[in-house]
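Note that one protein chain of the assembly has been removed; the remaining protein chains are unaltered in position.
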Amino acid sequence: MSATAEPLDLARLRAEAVERGPQFWRSLEELADTAAFREYLHNEFPRLAARFDIAPDRRGVLKLMAASLAMAGLTACKKADHIAPYVDKPADVTPGRALHYATALSIGGYGFGAIVESHEGRPTKVEGNPDHPASLGASDAIMQAACLGLYDPERSRTPTKDEQAMSWDAFLGEVAALRDEIGNREGAGFALMIGPITSPSEAWLIDRLRAAYPRMLLCVHDPLAADGERTALQQVFGRATATLPRLGQADVIVSLDADFLGEGPGRLAHARAFSSRRIVRDGATTMARLYAIESTPTITGASADHRWAVRGSAVPAIAAALAARLGLGADVNAPVPSAALDAIAADLRKAAGTGLVVAGPHQSADVHLQVHAMNASLGSFGLAVDYIPPPDYRPPGAVSLGALVEQMRRGAVTALLVLDANPAYTAPGDVSFAEALVKVPRTMHVGRYVDATAKASRWHVPLAHDLERWGDIRAFDGTASIIQPLVQPLYGGHAASEVLSALLGEYSASPLDTLRTYWREIGGLDDAAWRAAIQRGVISGTTSAPVVSNAAPVLSSKVNPAGTGIEVRVVPDPWLRAGEYANNAWLQELPRPLSKIVWGNAALVAPATAGRLQLASGDVVRVARDNNAIELPVSIEPGHPEEVITIALGFGQSAIGQVGNGVGANAFPLRAGEALWFLDGLSVSKAEARAAVVTTQHHHSMEGRDIVRNGTLAEYVANPTFAKDREPAPSGTLYPPWPSREEAWAMVIDQTACIGCMACVSACQAENNIPTVGVDEVANGHEMHWLRVDRYYTGSVDNPGVVFQPVPCMHCEEAPCEEVCPVNATVHTHDGLNAQIYNRCVGTRYCSQNCPYKVRRFNFLDYQPFAEGTGSPLAALMNPDVSVRSRGVMEKCTYCVQRIERGRIEAELADQPIADGAVTPACAQACPTQAIIFGNRNDPGSRVRRLHEHPLDYALLAELNTRPRTTYLARVSNPNPALAKLEEPVHG
Amino acid sequence: MAEARAATLVRGDPGYPEITGRIASIVLAGRLPRIFWLGFLGFFALMLLFLFAIAYLVAAGVGKLGLNVPVVWGTMITNVVWWIGIGHAGTLISAVLLLFRQPWRNSINRFAEAMTLLAVAMAGLFPILHLGRPWFFYWLLPLPNTHMHWPQWRSPLVWDFAAIATYIVVSLLFWYMGLIPDLAVLRDRARSRGAQVFYGLLALGWRGSAFHWKRHQTVYFLLAAIATPLVVSVHSVVSLDFAVAIVPGYHSTIFPPYFVAGALYSGFAMVLTIAIPLRAAFGLRDFITQRHIDNGVKVMLAAGMLVAYGYLSETFFSWYSGTPYDRYELFARFLGPYAPCFWIMLACNVGALQLLWFRRVRNNMALLFGIALVINVGMWLERFVIVVSGPANDFLPSAWNTATLTWLDFALLFGSLGTFFALMFLFVRILPAISIFEVAEEAHQEGAA
Partner (left out) sequence: MTARSKLYGVIGAYREPEPLVSAARTLRDAGYAELDAFTPFPVPALDAILQTRATPLPLLVLAGGIFGAVASYALILYSVMVDYPIDVGGRPLNAWPAYLVLAFEGGVLGAALAGFVGMLALNRLPTYYHPIFNAPSFTFARDDRFYLLVKSSDAKFAEARNALRRTGAILVEEVAP
């Protein structure tokens, strides 16, 4: 929209914005109600504008903004040029008919292929792109939350200089001045800081920039990066190389502190590959075996057949000890029982080429050398593991954050441009970026939020969201994709490439042109290939070819001794990452897979350690390095390594937005020097205060009830129906059965495949307009997620087994909830769904009372007020096929009835029965391991029917005779018999 | 013997004019003791709090109460059961004792009936306030509406609705039937024109014809005969709200009788809580005599022991059922998050009760009053424990949670108490608290005997 150069009083505007609470504003100019705004209104909403002229009172202005906000999507949906629909043709918008576009989302700089659903130009839902190697049709919580991030009313909305609103042109003027300043001295004194990127075109632009300004400083600041693997493989291969484990090929996997299911750009693909070797289907008598040695509880460890929790600094010794047993180097004593290591080594050797050892990226180079050597000696190259050139952009000569700050402090930097990074927040404790920044006369920040760095910089420019910009990006295996916009920037954001082009003097280069140029000239894509690329969402032929090399393994002889005393293990929060997603309420309120903590981080400690330090959950501890101290509540986690405290990053920001500010504590300052992931020498003391750790699950034992049934592969082979056999004989029913002539929709959840990643929960939230309720309401037990993933611990508290159980509505055939509803607000549909009719519900809550699975959720308060005149951009986020529930009504999982009906309509148009797989609920579609199978039980050929007849299939609480339509496949694990006598098997 | 009864029931055998005079005077007297006004104002203040709390609840939503998933029912339901229980004692006194020709009921049945009406009115309020969308409560009625749907007749809540509605209507009719002759008395004794017209209209022109008396008495007894099974059915139906549900701790066949006994227990406790101050304040010791109190206490004792037996059998069957869910619920009740409520409840309902075995205690009005209060508290806690402890620990441990009460829970409870007593005061002021014609008949029969 048209911007004005006249500066506005930002302080006043912020005050107003705050006092206005939920009513958000589209841009500072609008808030200021300037001539520009009136003009803009005239152009866009003549009628409204007329009214605006008559009644220019504050309320009128607000109403107007509400309207413009609600239509923000529409205005933007003068469709962005040249984008191509994925499946639907023609691309013209048919009201009521969703279009789907292929694009990619950047998470940590890496690409995750996505198919985005767009209603009348409003992006509402993200799904994985089946053709994209990093998502394979699956998605995770961060992808699901992308649309909320797009509409986030608190995203930065206008360029500013010294907190005064400026226009983009004014910024270009500043860039021009910068170019004049550094032009005649080869860029000396200019520093460019970027976040982690894999974008070929942006890399190309930066390379051109470095060519133009040889002496400029480039700093790639990735607060979550770890260099161990890179260093080690550099040493082995003589050039930058990345490991690419092929979990689908591996029979025996040993994880040395590697959370390959939950972390890393390949997590979704790895989860799919891993589960493909784990799930037990008819006749199968083999499955892969996973040994996990980890320094903090992860979902990878939870899926392992054997798991040892050790302090992170002890892993090198374990790696060396294991290597020794594979005939590499000398044995050392390790915190894992020697007999266990023997058994693991034997297992690996037996598996030969299909044995795989993976190490966590944050482990030291020594560990990665050991691992490479072990895989080499197992002959797993090309089978269970490959090596590829790393997809991310790490040009030689790039300086570290520490080095850059040093230069800044010495005054050697006269201009700094920070592009999509937030060093003022993510810098380690010993790198005082903020005070060094003061010494830089010309500072510019380009980012999505007015964050700590933006506030510290003189200039700030809003960065466009992935769903509103052109760009390209590589996946973990090197495959490149085009990022295509679904809407024009809602809040006037600009793409990174625009900024880089401007630095190159190409002030008017549009991101699309830049992209097209790069791919035509360097990428060699003609128009047909380009069109194919944006249709499929991947650029064919860009996948990195494995490095063929017979590089001799380098065996590191030195083994760092494990630390002593309390060790602090720093981990990225699974959803907030380094804090860039902290203003996303969906992610804040999504329970963490194991701790189930929401809205904050905590100091996770082992029960034994808590006992020794006399800490109880809720006690506040003070963790300090030098003068950097944080206070946060303790949460006692079974299976946590002893004498270790785990703290998640990404919390405790002061300048990200009303949602994320002040949530949790910021652990970045605890980092120093080389110690980025395993911190020792910190002082840990118990503070007087107490603070609640808000979680969504309060009881962690199954109390001996047969809820998650599990057994070993051996048990299954011996007796495939072991799960059913444990079931009490079903008591008969007095009622004549209701005929089910049409579909009988049913769901089967494979608990062997489920890794507890929570993707299904966030997908459900995105699909079904489920509100977030905030930390206080969650503490009251009012959370609204229709689907929850229960996590139970089995066995000892020190090293328990962990089982996950997703619990959606069971859609019982003899539903206890329906019988007790006094107003027929929950009844059965013709196709066997347990339907909830919101506008009949008076809210007696008897149904929830009588639901043995407690899957019903109640609108205790008005969680989604969309009253007239109070429209926020978030209204545009709502899925138009799902009604938004009012206060005082009950709601619950519907099996995504809107998708069922869409499938039915299409089937009826084609005059066919609904084909198996034609209807997929959001949870099943998102699941990385395809653990959720949905279909029509009356169709003899359907997968769900076959799985329902599978020997492992059982119904939850079958003895209640509720006849659930959602059933479970018992969890099968594959422990090593040789270890059985050594320690109690983890599961069972 | 006859003298003895006369001596204890209507002391000093006053003549009918004296009887009617003394009872009617409470209503017709111009001035009342200061204690009356002080009490009334106190309760009226609570009544205002009640109105405020209701307004806030409806405006903000039930999320402001101590509720969550799984504990979706809390103090609102507790109050329903508690108030209905109180109502039942009134009906028992007036109807059942009438059937059994217990003459001693005559002097206390009138205000017992009033107590029933007001208590049931309170009870009727809470299920509505408890709704997520209270303004749609009438959807539980079979009314033609645009939703094209009917009530879901299988739901115990619909039975509940029907039972409580019927109970209110029948109690009202029964109460009014008995009131008609006394209204005629007031009509004829009233001095002021306004009072004459007011009572005259209500009295329907009653003139005491022998023919009228016969029909009146016939129906009066029939209504009593109807009200008796109704009382039992109402609290049985209320108990079915729980017994029909599959929640551990709810799903128990002993609930109907156990709830009825509990109703009598708490009801008689409330009768004493009201009767003891009433007779002291208005000098009605001649009508509400030691013997009334004593009989009431004995009924309370019997009901209390039945309730205690209920606790025992409930505990035993939770264990004997053998299902892990019921057994854990039992364990949680004893040692779980709500255990304090449970043990206080036992102390009040079973512990304090035992004092009533002693005549000296039964003769000590102050002490009796205290015990009655304690038992009222205990019975409220009993219902609360039943309502919340089941859902808090049901089938899937992952869903277990407890809800903490808020100020609103207490505002509504004590507000309803205030409203109840404020209205009670108004009743005593406007209508004869003691059945005039029945006491007169009583006294005459004793005189004749």
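The chains carry the letters A and B, assigned in the order they are written, with residues numbered from 1 in each.
Just so we're on the same page, a residue touches a chain if its C-beta (ideal position, glycine included) is under 8 Å from a C-beta of that chain, and two chains touch if they have at least 3 such contacts.
On a predicted model such as this, the values are computed, not experimentally measured, just so you know.
Enquirer: I'm checking contacts with the chain that's been left out. Which of B:45, B:222, B:312 or B:347 qualifies?
Expert: Among B:45, B:222, B:312 or B:347, only B:222 touches the chain that is not shown.
Enquirer: Among B:84, B:230, B:269 or B:385, which one is in touch with the chain left out?
Expert: For the chain that is not drawn, the touching residue is B:230.
Enquirer: Just name the one of B:153, B:334 or B:358 that touches the chain not displayed here.
Expert: B:153
Enquirer: Which of these, A:582, A:615, A:817 or A:970, touches the one chain of the complex that we don't see?
Expert: Once the missing chain is taken into account, the touching residue is A:817.
Enquirer: Kindly note down the residues of subunit A that lie in touch with the hidden chain.
Expert: 735-738, 812-819, 821, 824, 827-828, 963
Enquirer: By the contact definition given up top, give the residues of subunit B that touch the hidden chain.
Expert: Residue positions of subunit B that touch the missing chain: 15-17, 20, 142, 148-150, 152-154, 158-159, 162-163, 165-166, 169-170, 173-174, 176-177, 181, 184-185, 187-189, 200-201, 204-219, 222-223, 226-227, 229-230, 233, 237, 240, 436-438, 440-441, 444, 448.
Rule of thumb we're sticking to: only the chains that are shown with their structure count from here on.
Enquirer: I'd like to verify one number: the distance from the centre of subunit A to the centre of subunit B, where each centre is the average of its C-alpha atoms, in whole angstrom.
Expert: The computed centroid separation for subunit A versus subunit B comes out at 57 Å.
Enquirer: What does subunit B use to touch subunit A in their complex?
Expert: Those residues of subunit B that touch subunit A are 60-64, 67-73, 130-133, 136-137, 139-140, 147, 149-152, 154-158, 161, 241, 244-247, 324-325, 328, 391, 394-401, 403.
Enquirer: Using the touch definition up top, name the residues of subunit A that touch subunit B in the complex.
Expert: Interface residues on the subunit A side: 697-705, 707, 777, 780-782, 788, 790-792, 805, 807, 816, 818-824, 839-846, 848-850, 852-854, 856-862, 886-890, 956-957, 960.
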